[in-house]
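Note that one protein chain is taken out, while the other chains of the complex remain in position.
Going in written order, the chains are labelled A, B and C, and every chain counts its residues from 1.
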């Protein structure tokens, strides 16, 4: 090595000397205490069905060629790997069959996997006001879905150009719906999560599950919707960093269970900012309610092309999740943030 | 997807894996417990008038074409949206009518909104020394202003080339003025805020309000003033990071109220580093004294052009503020820094 | 100085004003209490031999021209400076003499320095299953090595394309080996370290030493191995930040000793993320078990060329280590992270 190159090398070492090293402190690696996973059966009951791996996949609302392709890929993967599937907003098929094929996935996912329809809270409020709640029962029935996901998104409705306003607190609308129809319900937010008081109300309702859809993924997609209205963007942008993370929500639900002792809602779908199987493994392990994890954007990205791409992605996520189960312990001294 | 693009994608995910995610921990989002705002009347008494929204706008000192245009836009918006307005330094019209039109906004803002004149502490000290305090009473009267804002800026006066020195502690000058004239007073700093002892003295004076003008906005404007004197800039620059933030000042005033029990100053205008309605909502919610928030530079930026631009900006700020009132709770475990 | 240059200078000072200054808080510098090191003998017993400086060097597995050259340089330096040497994986010479010369370093390192062979846990498990443990005894004997290092690497084996799976917990495999052969053993990880439970099991085995091979060096080399399989890379990458650092492991072993009182494993080789003599000095000083430190990549880098380069590097590391011993105290109030 000549003098100049040595000099460069030392300078580089000097520069990097001070850089902080990122460690994933959520986990303690224990390599001495287990052998490798060997394909044993790890299936479990969830949402009244049997799942083979603790993953939930949210698909897209219909209306485009792409959505049809993506939803079919997802349904197929859920069947192959024993996962659960939630549809995007089904508003388009509530009173019309035009896009029915984009949502009609029961034959593809098969009878054994969880498969759920989806409507927004503003739509539910309107249907109740119109005493038209049977439209929901009918739609869920025709889809042969296991129940209905209600997405509660007051911020989106307030700031988006075409948003609809709601009159009543969502929790009251949900209570009213529960009193009128006999369809199993999941309640979710859409990217901001929710705080202690909202969760406290929900866990005492007769829900099949709460899906977090927590803060932590990118919110830029919402800004995109306002690209042509810079004034609306400016109004909205301070909210870009508002919300509760999946980790905060798991901690909150755990604390509520310790305080109240019981929950009529017995399951969680932990989603929102889950980037990979390690995030999922961490939060599912910490949750005191039975839980699975959902990855929306990561899965959608792999579902746009050949089924083989999606298949490999999900297979790899599960393979890695199995390794984590055998060799990673949750560090109880680390709070996850 | 081909191999290279996949590779790039994975590398990108890998790189961003470690980036910290910024969350606005001041708030807890509670989407389940309220409906959308529906236009109900939320007006309240402040500074002896009735305001429709908790925003205060500081305008510019006169003397330029631009200032006249800006001040008129601001006065018009205050009238339309029910806000309060503070003038910039009125020194130029104390003994001359040359720039009178730049400050004479009562007819535009109308009789129902707070509208306040403004002088610096060095000027007040001089007027008292000259036993010429009637000049103040006359100016406020002719402007049909609701009272006088005194800006206290010893640092500015010390470091600026043309600055004037003060002989006495500002709080004593203010006490002296209170004993001599019968004009309602607001006291403010000009970009650095103030500490516990200063606030403790002020809240026990007979003031209508304290305006914070806290540290947290950019101080570069002050450096600009010294652009031609680099030695002065070098002398001044370590002070660039000195001051008390609006959040610190709210905490301090709250603590002083808990300690002393009373305050003869009964209102706060929280300003300085308030970038948007969320900053304002947070601090107004935390303050134990009745408070509104002020945004200087943000509003000025929108007031330089058509009135429509300013109108849209303020309308949007209020619309978003209303949403925050219904759906965001202050996190009591977070201290706001 | 002209105005513009002054201006630039001040701006620069202004910009750097806010930059954080990195201080190495592990140490307290005490310049008043000692003279300079004067070449006194500081040799000590370790692994049954006598070492002159507390450095351990890990060499490369054989099979290339380069490895042969590097290993010879390392063995020569260990002899000259009184250090200890661990071979890379000896799997290639377990049943074949093809690459024997790349590992056969006893004549170069000489009889007085620690010199250890090395095999992976998957290989050990297989040999035990085949009742072929004598192959180990024979290999160690022929190498005239002081014993065997077992590297335990379930993560590497799981994610690498050509990885082998293990059936049993490594600690049980090691116990079994200890019961069958009479070869001194060192156990190490390979870049992720290990947690409390793994360490607790190991310190109660009859081991000569545990080598940390902790988390903290770069893991990119592992990603390199998967460069042709982007899907595997994507699967693996969240694990890139998982592991226990050398500092965490020293703290854990110290705590275990305080709790359990004894350790049948009486020595530590602290390695993994040790960038220089200061890292080594800090951790060796903190360890309650007798310890030395290992630097793998730093030494390898200097061992690829002339022996003189390696000699200078090691001589300098030891010279600086001696200075640290006289003038740096460990700050007990700082935890080392």
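Convention: a contact is a pair of C-beta atoms (placed from the backbone, for glycine too) under 8 Å apart; a residue touches a chain by one contact, two chains touch by 3 or more.
None of these values were measured; they are calculated from a predicted model.
The hidden chain makes contact, of the residues B:86, B:170 or B:294, with B:170. Touching the chain that is not shown, out of B:44, B:241 or B:334: B:241 (per the contact rule at the top).
From the options B:149, B:194, B:209 or B:299, the residue with contact to the chain not on display is B:194.
From the options B:176, B:288 or B:309, the residue with contact to the chain not on display is B:309. Chain B meets the missing chain through residues 22, 152-155, 157-159, 165-171, 189, 192-198, 201-202, 215-216, 231-232, 234-236, 238-239, 241-245, 273, 275, 305, 309.
Where chain C meets the omitted chain, the residues involved are 1, 13, 17-18, 21-24, 27-36, 38, 275-279, 312-313, 316-317, 319-320, 323, 326-329.
As a convention for this text, only the chains that are shown with their structure count from here on.
Homomeric contact chain A/chain B: same residue numbering on both sides for under half of the interface positions. With respect to chain C, maximal separation of chain centres occurs for B (centres as means of Cα atoms). Between the Cα centres of chain A and chain B there is a gap of 42 Å.
Chain B and chain C have centres, each the mean of its CA atoms, that are 59 Å apart. Annotation for chain A: residues 22, 275 touch two or more other chains.
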